[in-house]
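Complex shown without one protein chain; remaining protein chains in place.
What follows is chain A.
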Amino acid sequence: MLYRENGQFKTTYRADQQIFPITQDRVAIGLMLAFAFIAVPLMASDYLYASILIPLVIMSLAAIGVNILVGYCGQISLGSGAFMAVGAYGAYNFFVRIPGMPLIPTLILGGLCAMSFGILFGLPSLRVKGLYLAVATLAAQFFSDWMFLRIKWLTNDSASGSVSVTQLQVFGLPIQSPVSKYLFCLAVLVIVALLAKNLVRGAIGREWMAIRDMDVAAAVIGIRPMYAKLSAFAVSSFIIGMAGALWAFVHLGSWEPAAFSVEISFRLLFMVIIGGLGSIMGGFFGAAFIVVLPIALNRFLPAFMSLFGIEISTAGVSHAELMIFGGLIVWFLIVEPHGLARLWSMAKQKLRLWPFPH
């Protein structure tokens, strides 16, 4: 009843082609944006920003990027951490070498660096697929680890290999306080998410999905596999690169290559698998799951155990966190292989029939 499309007629192609054709969806998204942009800054504490909201927003952005490649185009990649690193160090080099470089062009240039790196390491996708491609993209990861540890020029000859940026500003407004950092990342996320959503709805997105579903058939109907695969690598690594630059510039402030290790590639892959392959919404769900759950467990497990009179050490919490996390991932893969986004769309489907399910 609440979620009924009856009576919402579309009389123009424009109306039919909207991102959210149902009124309730538009209202809900509007409310969510208002909540994120207005209500959250009024309520959140500094801790919430620095430890949960900002990482969550940036990781959602990265997950959208990974989802384009893995979820929409079916090219499994384990090199996401490398694309983030290239974005971060690329942006860093533009930022420190060009005096007075503004932040937004820096981010975009960082994204472009990651894009060319992504295309380069996407080339094997023209020959190999599936697990073999995943292993080939691992090369990107190890190459970037090597590159940022060894080539001193890339880290501006920093003796320790650790670099940092300060005094970020956008249009003269300083990006120093947690609120401003959060709002800035959120704005980037909303813009990129909208663009990505439109891309995957359009011709190019359909090409990606055709390649994902059956590349031979796609080639037969006239889709150029090379163009489709490399454009997926390009768009995906551009977005991941921007996320990497934000992670380094806004979240960490000072970082070393270890911040973008192979572990982060795996975390991003888990995010899209748990969130939902082939869904922009899934990126947000997956990022929320992976970012928030460990911290929540870390904070509430000791309190929860103390209810039963058990004192749990910090090491114990840390081990329990890993076990519960692993268990949940396995559980998700068995119970809902299409991820949280699928649960979301099932809930919508049920609301449509409510209160008369059949």
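Here is the rule we go by: contacts are C-beta pairs under 8 Å (C-beta built on N, C-alpha and C of every residue); 3 or more make two chains touch, one makes a residue touch a chain; residues count from 1.
Throughout what follows, contacts and distances are computed from a predicted model.
*Asks:* According to its UniProt entry, is the unseen chain "Acyl-CoA dehydrogenase", "Transport permease protein", "ABC transporter substrate-binding protein" or "Cbb3-type cytochrome c oxidase subunit"?
*Replies:* Options "Acyl-CoA dehydrogenase", "Transport permease protein", "ABC transporter substrate-binding protein" or "Cbb3-type cytochrome c oxidase subunit" narrow down to "ABC transporter substrate-binding protein" for the missing chain.
*Asks:* Looking at the full complex, which residue from A:132, A:300, A:331 or A:354 touches the chain that isn't shown here?
*Replies:* A:300
*Asks:* Pick from A:147, A:187 or A:317: which residue touches the chain that isn't shown?
*Replies:* In the complete complex, the chain left out is touched by residue A:317.
*Asks:* For the chain that's not shown, point to the residue among A:258, A:329 or A:351 touching it.
*Replies:* With A:258, A:329 or A:351 as choices, the missing chain is touched by A:258.
*Asks:* For chain A, which residues lie in contact with the unshown chain of the complex?
*Replies:* Interface residues of chain A facing the absent chain: 45-47, 50-51, 55, 96, 145, 149, 159-162, 164, 166-167, 176, 251-256, 258-259, 295, 298-300, 302-304, 306-307, 313-315, 317-319.
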